[in-house]
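Worksheet: one structure, shown below.
Shown here: the complex without one of its protein chains, the others still in place.
Labels run A and B following the written order; every chain starts at residue 1.
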Amino acid sequence: MATAATHQTARTLAQDGQDGQDGTQADVDDTAAYERAFDAAVAADERVEPRDWMPDAYRATLVRQIAQHAHSEIIGMQPEANWITRAPSLRRKAILMAKVQDEAGHGLYLYSAAETLGTGREELLDKLHTGRQKYSSIFNYPTLTWADVGAIGWLVDGAAITNQVPLCRCSYGPYARAMVRICKEESFHQRQGYELLLALSRGTPEQHAMAQDAVDRWWWPSLMMFGPPDDESAHSAQSMAWKIKRHSNDELRQRFVDICVPQAESLGLTLPDPDLRWNEEREHHDFGPIDWTEFWDVLKGNGPCNEQRITQRRRAHDEGAWVREAASAYAAKHSASGAGRGVEQA
Amino acid sequence: MTNTDWPLWEVFVRSRRGLSHTHAGSLHAPDAEFALRNARDLYTRRGEGVSIWVVPSSAITASSPDEKDPFFEPSADKPYRHPTFYEIPEGVKHL
Partner (left out) sequence: MTTTSVPTAAALALGDDALVLSHRLGEWAGHAPVLEEEVALANIALDLLGQARVLLSLAGDEDELAYLREERAFTNLQLVEQPNGDFAHTIARQLYFSTYQHLLYAELAAADGPFAPLAAKAVKEVAYHRDHAEQWTLRLGDGTDASHERMQRACETLWRFTGEMFRPVAGLDADWPGMESTWVEAVGDVLRRATLTVPEGPRSGAWAAGAGRQGLHTESFGRMLAEMQHLHRSHPGASW
């Protein structure tokens, strides 16, 4: 489907809104032919690019997933930004600021990928603000102590990376490329979290207790980040067929648990699961049952911070409206230097 | 588009001197000056670039995927454009 030539610049669909799915042009036979070509291309591991024909459901699934991913980055800034002003050393403060900044950047990469599918960022943000699109439930948990910053880095970012690395090979080109960039930049996020926890674990008894408490609170929600079990996951099968998703929820969750167990040992911290043990036969760790009632409850909006997170996001957006308006008004007045021509620096 | 909804720009970054600008992604900005600055902050904050172009997304004209065959396939059967098409006796140098 994709060619090298369209790969880089074929991005005008957000403007022309056509994108090859115009029902008046393509009769039923053509659609079937397009669909066969699409399926064949995906099966052959070719990348789908923005202006290629794609099934409506594929497009809708991608918009939903990429938007949710972008929203998660943006909302995910909040629990960590909560500690920027209290970071206990200047080194940690710099790291945390850079990390929260990266999350804004990652949100922007992802919104930009979603926009290639013909949905503008303003519309996506509106859906977030009005609760019509979701973000990862993990960010509805509070950051109560400094150690939570470490636990988020180690466990939450660790789980995110486990999810995201396969997305670098996602069938949709712009999403896959955004993920490559994000994964590259995120490699420091997890490490800084681990290092932070290690310093606490090896620190004073109070610091150690703070670290253990954070791991106790973040472990289970992190496991929930992989989504419901495979047999209850609504979108999994189709997403795997489309190669948007490469591994099942349970598969990735198991991989994450196996990775974390030795890492926790090195940290000198305990994972809060009495059933956690190595299974010789499966060559994986067995782990205890996940409280899916809590998962669905938080998803439905009853988590500790759902209201607070979305309120802050909406407030920032609303309070920023006059600023965005001012810049638009200025651009309109000085349009000679505004939209309509490209600009080069150095 | 509402008046708070900034237009979309495509960003091209030259990663180092001697290389072409490559498409890095897109962003929103009210005007070209800010598009350039936002691009600098977003796409080169790890030292990824020495030069940036920004272009309004609406200014890009792209080939259509439907025209893929007429556009690109004719060039696939002209192997004589490539140096490996030619047989040169062994030992001939600087060719």
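Points to keep in mind about this one:
Just so it is clear, contacts are C-beta pairs under 8 Å (C-beta built on N, C-alpha and C of every residue); 3 or more make two chains touch, one makes a residue touch a chain.
Everything numeric in this text was worked out from a predicted model, so none of it was measured.
Within the complete assembly, A:A199 is the residue of A:L144, A:V165, A:C183 or A:A199 that touches the hidden chain. Summary of contacts with the chain left out: across A:L144, A:I259, A:L276 or A:A327, the touching residue is A:A327. Touching residues on chain A toward the chain that is not drawn are 74, 77-78, 81, 84-94, 97-98, 100-101, 104-105, 107-108, 111, 146, 196, 199-200, 203-204, 206-207, 312, 315-316, 319-330, 333.
Although one chain is not drawn, its touching partners on chain B can still be listed: residues 6, 27-30, 33-34, 37-38, 41-42, 45.
FYI, only the chains that are shown with their structure count from here on.
For the pair chain A and chain B, the distance between mean C-alpha positions equals 26 Å. Those residues of chain B that touch chain A in the shared complex are 1-8, 10, 22-23, 25-28, 30-36, 40, 42, 45-46, 50-66, 68, 71-72.
For chain A in complex with chain B, the touching residues are 1, 3, 5-6, 8-12, 14-15, 20, 49, 51-53, 101, 105, 108-109, 112, 115, 120-122, 178, 181, 185, 321, 324-325, 327-331, 334, 337-346.
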